[in-house]
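The complex is shown incomplete by one protein chain, all other protein chains being positioned as in the whole.
Letters A and B mark the chains in the order given here, with residues in each chain numbered from 1 onward.
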Amino acid sequence: MSKPLDFDAAEQLAMATGDVEPEQLDHDAPVSLPPPGPRYEAVPRAASPAIPEPEGELLEVSVGPHHPSTHGVFRMNVVLDGEKIVQLKPVFGYLHRNHEKLGEQTTYLGNMPYTDRLDYFCSLSNNWAYALAVEKLAGLKVPERAEYIRVITAELTRLVNHSSLVGFLLHDMGTMGTPLMYAFREREKILDAFEALTGARMMCNYHRFGGCRVDLPPGWLDQVRTIVDNFPRFIDEMERLLSENEVLIARTHGVGVLPPELAVNAGVTGPSLRASGINYDLRKVDRYGIYDRFQFRVPLGEKGDVYDRYMMRILEMRESVKILQQALRDIPEGPVIDPKVRLRNFTPPVGEAYGRIEAPKGELGFYLISDGSKKPYRYRIRPPSFINLTVLEDMCRGHTLADAVIILGAVDIVLGEVDR
Amino acid sequence: MIETARNFVGSYYDPARFPTIQYPEERQPLPENSRSFPILIYDGEDPEAGLRCVACKICEKECPPQCIYIVVERDEKGRAKRHPAVFDLDISVCMGCQICVEVCPFDSIKMDVAFEKAGTDRFGRMLLHKQDLARPNEYFHQIHPTEAAQSDERVGKTKKAPKPKPKPAADAAAERQPSRLAA
Partner (left out) sequence: MSACASSPTSGGGASGSLPSLEALRDRLLEAVPGAQIQIQPNPAVPEQSSLVVDPAHAVAVARYLRDAEDLRLDYCSNVTGVDWLDAFTEETVTRTRVVEGREVTVEETIRHRRPGYLEVVYHLYSMSLRHGPVILRQRTRNRVDDTRVASLTPVWRSAEFQEREVYDLFGVQFEGHPDLRRILMWDEFADHPMRKDYVEPDDYEYEPTPNAEILPKARRHYPLEGTA
């Protein structure tokens, strides 16, 4: 820990500690990408010259589905040359329950509790994405106070997700749970707040079309204010513990580099995309809800390696705290739900809508086709962690199997969402 | 290392870092909005006669995992009474989403806070009948005071003369399991 930092991790740290002036980050500037070309055209697998001449014999290993590092039931079919990965095929679907078919057989309202179970770490974000898509489809407006509550709950969810992810990532590197337990301690406080508001800790089922289910209970805002005010202390603690840690830097620096052009072409979203230096945050791009009212920055990485992805989570937590402080300061009084929206027999007009939000793991979209009945004709979820897995092989190739575990950990998958 | 040591020492002194609660002797207080599984509210003394449920089957239709099963009670001529003959709720299927509570126009079905429902028999203990589900309004006031007051107001407004069929209260009470929530 006392070893001086050699590579540009120090620059990353400068960003982390806020030494970068906000002016240096222009969020509305378009991303400067080289023109797309044949560089990232997908070639047929058989033709891809991915496997170089091996030194010895190639070894095929099936990692998972019950491997502790796979965050659920997930399998990687890995071809190894010595300890180097030459091919990696993710296999999933063990948790598949055909969520989308269920969605077509259930009413619009009845789908709301099911969305909790997609990414079970971030049920309130999922609620919001679904509510947003339905509101777009039906042309509903959300009362001011409800918008603020949505922002508060979504950003708290982001804190929950990112802090646990950092814990899990470090757990994968062999810290045996210490950061994870610290993260879970903070998560516990936020879950207590969720329980006080929604009645459930994880399966919140709180947002409704045109607002939120119930108003805040008395004292809830103070409870959240305490959590938010104490949260930077926790982030500092994590950073002191981890960001300069020799082992962490050695394990993550330069591992699993994702070039920005490939990240865009492969539809990677969320912190992984921004770690590659692409300034694309839907809270800034779409400005859904009331995100245009808040002052916050979008942290960007430079290398796109696992360290950047780790740092992205830490920095985004700091920005979330800023948003939360502003939202808690500005939240107005008023109704939380549009009383004209029918709860039962809710029927949006014929048509279709695609609504998306910046969920903690990336772009979470809901695509709905309505045929004018009580149930959606087509109910499609665009799961961020599923699509972020597309580039897992590209990131892992050439690294060791132990690195693949970390790269997978930094992608941040939840199998409830991948498999649906 | 310093951080780890600070957290380690802090876990002996800082009340915010005391993680252990000696459950079940010691319990964390639940927030008022907490929810577990649905219960049926009845007014007055008799859990059968005072049941607010009118067997309209709205909750059965709206329940996303379809864990509610209702049969309407009929009199000798086959006319439907405003009372359920069967009200079954399978808590091994129920996901506690509270949608039945939101759609119920009669303030009859509400969420309980008792979560210790584990049992060894999936078909016996997990399937709750209306006798197991019925709870007096006073109990509702105890667990969710704010919501109960609002609900009483609504029920008072729409209160009509109920026409319950009086059943022998003795065996209904005998069948009913005592509430396991000591509070």
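Of note:
Note that a residue touches a chain if its C-beta (ideal position, glycine included) is under 8 Å from a C-beta of that chain, and two chains touch if they have at least 3 such contacts.
As the structure is a computational prediction, the values presented were derived from the model and not from experiment.
Within the complete assembly, A:Tyr288 is the residue of A:Tyr288, A:Tyr307 or A:Phe346 that touches the hidden chain.
Within the complete assembly, B:Asp88 is the residue of B:Glu3, B:Glu32, B:Glu73 or B:Asp88 that touches the hidden chain. Here one chain is not drawn; of A:Gly177, A:Gly254 or A:Gly351, the residue touching it is A:Gly351. The chain not displayed touches subunit A at residues 30-33, 35-37, 40-45, 48, 92-93, 96, 98, 100-101, 132, 135-144, 147, 262, 264-268, 278, 280, 282, 285-290, 292, 348-356, 363, 365, 367, 369-370, 377-378, 380, 382, 386-387, 389-391, 419-420.
As a working rule, only the chains that are shown with their structure count from here on.
Those residues of subunit B lying in contact with subunit A across their complex are 1-4, 7, 17, 19, 30-35, 58, 62-64, 95-99, 102-103, 111, 146. Residue ranges on subunit A touching subunit B, taken from their complex, read 1, 106-107, 109-114, 178, 182, 185, 192, 195-200, 203, 205, 213-214, 217, 237, 240-241, 343-344.
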